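For this view, one protein chain was removed and the others were kept in their places.
And then chain A:
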Amino acid sequence: MGGLKRKSSSNAKTLAKSKKKKGPHLPNSILKVIASQKRPLNSDEEEDDDAIDSDDEHGGDLYEYEEGVPEEESRKNNRYDRHDNYDYELPEDFEDENVESEDDVNSENDEDDDRHTRMLQSLTGMPSAAFEGESKSKPVLFTEAYPEGEFNPTRDVLEGKNVLTEEDFLAPLEGKPGYHKTSKQIARMRKDTKHVVHAPLPKPQRERLERKAVIGLVDGEFSKWVHLVKKNREAPTVYFNQDVDLGYSTVGAIASEFQPRTEFEKKMASVLNDSEVSEAHRDDGARLLELNEVSMEDHIKNRDHIAKMRSLLFRHELKSKRIKKIKSKTYHRLKNKDLKNSSLGALLDPEMAKEEAMRQEAKRVEERMTLKHKNTGKWAKRMITRGLNVKYDGTRAAIAEQLQMNANLSRKMNSMRDGSSSDESDDEEELNDGSDEDTASRLIAKAKEKTLKTMEDDGVPNAGLMSLPFMARAMKKKNEEANEEAKRALEEYEEWENSGGENSKKPVSVSGRRVFGATAKVEAPKESKKDSDNFYDSSDSDNDMAGIEDNDMEDIRDNASPAKNTNRNITETEKFDDVAGNPASKTTFDVAMFTSGSWKKMAGCKNTESKKESKKTRVPISRDQDKKGSRDEESEDSESEAEQMVDGVLTSGSKETFEIPSQAELINRAFAGDDVLDEFEKDKEEVLNLEVPKPEKPVLVPGWGNWTNIQRKIGISKRMVMEHEAEEKERKLKLKTRKDARLKHVIISEKVDKKAEKLHTTTLPFPHTSKEVFEHSMRMPIGPEFNPSTVVRELNRPEVVKKTGVIIKPVKFEEVNPNDEVDDEHPRNHQKQRPKKKTGKRQGQVKSKDESYKFLIPWE
């Protein structure tokens, strides 16, 4: 028992602790009341009370007390067991868990509660209801945020525990007049199940039902369209030219419908329709003058108006004169700024436009580089992280504005681009025209600097893909190459620099050839360098640099070229040869291209020679026969006529031997000499070998896998033999599938005629999936030469017949018999042939009947 007590007390302790911290701070008076209520209940159990008292100064802790009792009573064995293990003290900071644990205990002990009440009942002899309320109210000690009221029902009410019933309402009325009636009414109401409003179904269930109903409805609605849609889909031609009302056809028709609306129009109409005026026109016109009278008032008005205009003009003139005289710089600057700001200024002044474009471009570039407006700034980041942009409209707007700005700035600008490119070239020209030598030397210096820089910074990155050993090796190699190139380039720059100095006094004379050579020279190293750069990190900035360099280079070329004399030219070509000789360098090709035509020619010669050779190898068979033919030709030219005549006589002579039975033998004997069939077979084999080439036999080539005696013994490797066998097999299969495979006396060439390939389709045209069906469908010509004129039009009718300007309206419902076949023979001919002049009424009728626009858009 002592152990139990300890447990309970410890429990109570923890609870009390939690209470101290978290529970509501009840006023003392209430606590006292509670205590006084408890006292009589537990007056018998003094031990417990003592325990409580000893634990708690207030002594009236509700929870502690109740928990202790049921545990003692109900779970004895459990308690004992647990008690044994109860050496472990919870840490001091375990309080947070306590609330939960309390709940757990509650749920655990729920079932125990009724037992507990029973026990109480037996002990105290009081009705169970008294305890029940206590036990129920125990776990739900809530602190409501709002005062309890009509609109803030307590939790009990929400949970449906302490729901008010009719009886509750009726109870106070008992004995009052009319009570009987009301109670009766209520009883009747209870019995009446008809008018009872049931609780609504749960939402998902309700929705499911709804969906079911809707599907049924929609299906019904849609399925009635199916036939119509199907019909329209399958129709070979769809017509949209019915009920075309294109409106007025003539100007007269438009004019006749005109109604004056504005004041001016009305006035005009009144004048035009004036009977007096028209009458005057019809007469000699003398009266027109009379009618043309202008009142004094009008005249004065007109005069004033003109005077006003004149004075305004004059003033404007004066003003502009004065403005022109102003010499203040600030004024003009401001004015220009104004003009610039307004897009009008940019439009007017091309120079300004150019400037503006440049500025815009610079801004854009900056934006793209920095992404300043992409909400990457400190402020924007902070705003976003704090979520302030959601809260405050101002912030949000500011951020959105920034984004918009970013979008505007970083958008591709085509119009600007075009302008700028031309500008660039202009600028370049200017540069060239201007201080020639100065820029040259400067640019050379710049180029030098740049090359030095590139030579210097070839640090190997120590992370990522580039740090891999083989990549590093490759990179090193590249760098070395690049360095070599750079060195060469540097040398050249120096040369130029020197020559530039010399040249400054000399008159400039440019010969195209030289320039060409120089270009090649500079271009080669530069390009390679660029390549190497891009190979490693192709960032935008790098490219830009390259671009700049490019321009520089061009200038250099231009300036440096005249400085060269032939002597140097020769040395340069030598140098080129050196470079070209180096197979590893990437520039070889470029250089070779420019050094001289002889290289090219050489290559060309070789090519042609090789081609010739190949041709030769191909031809010999046919040539053999040609020779034969030519020999024949030599022998007979003029004699041939006589011979033929003789031949004819001979044949006529042979006619007499027509009946001789040994004729066949004779012929056989006659043709015995030339074994034609054998020859043909050989020919066929040749052709087959050409078209389906024989695979090469595996041979042991001395020196290749043929070094040792063992190797020799092993012979040709198994793999080679296998491959050869497979190839042989393939060839056999190919030969088998040929058209002439089974025809001994025929060779059918299966070479593909490239020229004729364009006469075939490579792919099946869209809706077709079967080759056979497609080819069958193409078998009939559809032109007027091949078909009776009655069918030609139908055969060639387009898929959609529509007049321009006709609005295609959505399909309208129309009953269609699903069993009707697609009928193209009379495609609404009644519509097309309908005479155009019809009364509106009839047209309307027809319209209502035949308003069946096609539904082309598939909805499934």
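As a convention for this text, a residue touches a chain if its C-beta (ideal position, glycine included) is under 8 Å from a C-beta of that chain, and two chains touch if they have at least 3 such contacts; residues count from 1.
The definition used in the following text is that contacts and distances are computed from a predicted model.
Novice: UniProt name of the unshown chain, from "Transcription and mRNA export factor SUS1", "Transport inhibitor response 1-like protein", "BING4 C-terminal domain-containing protein" or "Glutathione S-transferase"?
Specialist: "BING4 C-terminal domain-containing protein"
Novice: Using the touch definition from the top, which of A:E356, A:E484 or A:E794 touches the missing chain?
Specialist: Reading the full complex, the residue touching the unseen chain is A:E794.
Novice: In the whole complex, not just what's shown, which of A:L123, A:I667, A:A726 or A:V800 touches the removed chain?
Specialist: Of these options, the touching residue for the absent chain is A:I667.
Novice: Tell me which stretches of chain A touch the chain missing from the display.
Specialist: Counting only chain A, the missing chain is touched by 233-234, 236, 425, 428-429, 512, 515-516, 519-520, 523, 554, 557-558, 561, 590, 593, 600, 603-604, 607, 621-622, 625-626, 628-630, 632-633, 637, 641, 645, 648-649, 651-652, 655, 658, 663, 667, 670-671, 674, 676-677, 679-680, 683-684, 687, 734, 740, 743, 745-749, 751-753, 755-762, 764, 767-781, 785, 787-788, 790-791, 794-795, 822, 824-825.
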